[in-house]
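A single protein chain has been omitted; all remaining protein chains appear in their positions.
Naming follows writing order (A and B), and every chain is counted from residue 1.
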Amino acid sequence: MVNPFFKNYGPIKALEIYKILNLKPNNEIFTQNITDIKDLAHSKKNEITFFHSYKYKDLANKTEASFCITNSNLKKELPKSTLALEVDNVLLSTSKITSIFYPDSINDNFDNTVVNISKTKFRESVNFGQNVLIGENVSIGSNCKIGHNTIVEKNVLIGNDCSIGSNTIIKNTIVANRVKILDNCVIGKHGFGFFPLKNKNFRYPHIGIVVIEDNCEIGCGATIDRGSISNTVIGKNTFLDNQIHIAHNVKIGSNSIIAGQVGIAGSSVIGNNVKIGGQVGVSGHLKIGNNVEIGGGSGVIKNIPDNTKVMGYPARNLRNFLKDNK
Amino acid sequence: MVNPFFKNYGPIKALEIYKILNLKPNNEIFTQNITDIKDLAHSKKNEITFFHSYKYKDLANKTEASFCITNSNLKKELPKSTLALEVDNVLLSTSKITSIFYPDSINDNFDNTVVNISKTKFRESVNFGQNVLIGENVSIGSNCKIGHNTIVEKNVLIGNDCSIGSNTIIKNTIVANRVKILDNCVIGKHGFGFFPLKNKNFRYPHIGIVVIEDNCEIGCGATIDRGSISNTVIGKNTFLDNQIHIAHNVKIGSNSIIAGQVGIAGSSVIGNNVKIGGQVGVSGHLKIGNNVEIGGGSGVIKNIPDNTKVMGYPARNLRNFLKDNK
Partner (left out) sequence: MVNPFFKNYGPIKALEIYKILNLKPNNEIFTQNITDIKDLAHSKKNEITFFHSYKYKDLANKTEASFCITNSNLKKELPKSTLALEVDNVLLSTSKITSIFYPDSINDNFDNTVVNISKTKFRESVNFGQNVLIGENVSIGSNCKIGHNTIVEKNVLIGNDCSIGSNTIIKNTIVANRVKILDNCVIGKHGFGFFPLKNKNFRYPHIGIVVIEDNCEIGCGATIDRGSISNTVIGKNTFLDNQIHIAHNVKIGSNSIIAGQVGIAGSSVIGNNVKIGGQVGVSGHLKIGNNVEIGGGSGVIKNIPDNTKVMGYPARNLRNFLKDNK
């Protein structure tokens, strides 16, 4: 779990965790504290993790976490040093506990700590427009421009030689060097991730961030959501046209070109040197290889191997699509 | 006709109505006034209604309106107590007359009556950002947040515990409790409804509003247009992802989930517990049942019964779609 921005409110007493999950505590945990929540691979002693699917068995076998939220079927895969917290819905329970450690990552209410840039140290170093607002924990490199009415909310690091347009909102984001972000974008808000519950859905925490690497260009009206557990990443020298939606946890490689009104659903991974035509939709949790070309209007619902051209809905081999549609 | 916000400029002299429609008045109407315009079902004595299609015959037979805009074929269906105003284009004529009663509902020019929230009674009760503007006839409940540069134009009622983001514009809308509206939305403007005329299209009035019920979440960049004659409604605990367009008169049920970049055309009705994937388009005047699931990228051009899963363009049974596209 990458977590440069969100404050960890741990350690939390193990007893409190048990109570929240309606579990009966063992005697041995009465005095213990839990310091953080991480995934199976990264969690350490005194931390809590979660294990919800058999496909992560190998990671579970080797986890170093002291505690693990899991269910009765999976708990036998955990090492002896890890105490299982048995629940019915592992992900829902994990969300609840994550929100105890990282309460600031749930709500994306507007940042009411911002101040006008002219009252900050950036008034000298940044070329800025009117009504620009800057939040806490913001860093801006040299030779940057920020347009009118743009709001750089808390937790934003901007490199050198960047140009940000007007009416744009950024938070929880690392912007590298020579990046252009055009007008009317919203970057770094939480993703569309929640547990559907009758009467009141339960939002899970988004403790990931957005990373925009060197030389990228982000078109007008983009929405790029931050990750839930991992980060959302736009790779070096990748250009996005207008009105594009990039969902949480998506990773796009370098030197890719994405045309207008494309939408990429959560957790999909796009390779390097990929060309995506206008209005393409990519389903969630897919892997699009390097040097892939996706024709405009396509709907991608399967993984696409490297060096492939596809088109259609659902997207398939470009040559076949064109032959069938002569 | 639901009309909590738009001022009725009636009564209007019946003579004036006849003149506008280029009709020759009967002697009997020379002294009469018409108080309001409503649909066949809701209009009363001294009001005017309209009847443009034989499928509304039953309602026409029983209307209580004193006047009815209709054509020569349909007028025989009206009761004797209703005076027919015969015209060539019933809907165009109805629009013209509606615009006499409700002139404020035609244009959506910016609201120049707004003032900074710090000059209103809400400066104490609302947690607000910089440059927030509030129009006339606005009510805001307890524990609400309104982000920077957001404009709450005239005719907006907001309940308790709501969070509105930054750079958002709202007008002619009722927002219930615990609703979140994220950044860069435009909610409550008139729909894309007009009569195409050479050289200068004729916009018809939009006297409906937008209603957003309890616990909803509206993603960034949404456009939700108000209704023309009925209201546009987002039901309880329905969540909308980013960049969604909801056209005028659309009604969405409760506990539904709508992914990014979906568009729903005018007057369609979506049920409860409906799941709609990214970039789906739903044509106008359709009925989508309860518990329906629509796969991402689908184009829906027919009604969908309850408890059905569909996908494709045009959308059809999900299993068939997947089988045909193996």
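Before moving on, here are some points about what is shown:
Simple rule for what comes next: contacts are C-beta pairs under 8 Å (C-beta built on N, C-alpha and C of every residue); 3 or more make two chains touch, one makes a residue touch a chain.
Quick caveat: nothing in here was measured; it's all calculated off a predicted structure.
For the options B:70, B:120 or B:167, the residue in contact with the chain missing from this view is B:167.
Only one of B:46, B:127, B:143 or B:283 touches the chain withheld from this view, namely B:283. Shown as candidates are B:97, B:133 or B:240; the residue that touches the absent chain is B:133.
One of A:243, A:267 or A:283 touches the chain omitted from the figure, and that residue is A:243. Those residues of subunit B that touch the chain absent from the view are 107-110, 112, 114, 116, 131, 133, 149, 151, 167, 169, 184, 186, 189, 192, 194, 196, 198-201, 221, 223, 225, 243, 245, 247, 261, 263, 265, 279, 281, 283, 299, 301, 313-314, 316. Not every partner is drawn; the one left out touches subunit A at residues 127, 129-131, 145-149, 163, 165-167, 178, 182-184, 215, 217, 219-221, 236-237, 239, 241-243, 255, 257, 259-261, 277-279, 296-297, 312-313, 325.
Rule of thumb we're sticking to: only the chains that are shown with their structure count from here on.
Centre-to-centre, using mean CA coordinates, subunit A is 35 Å away from subunit B.
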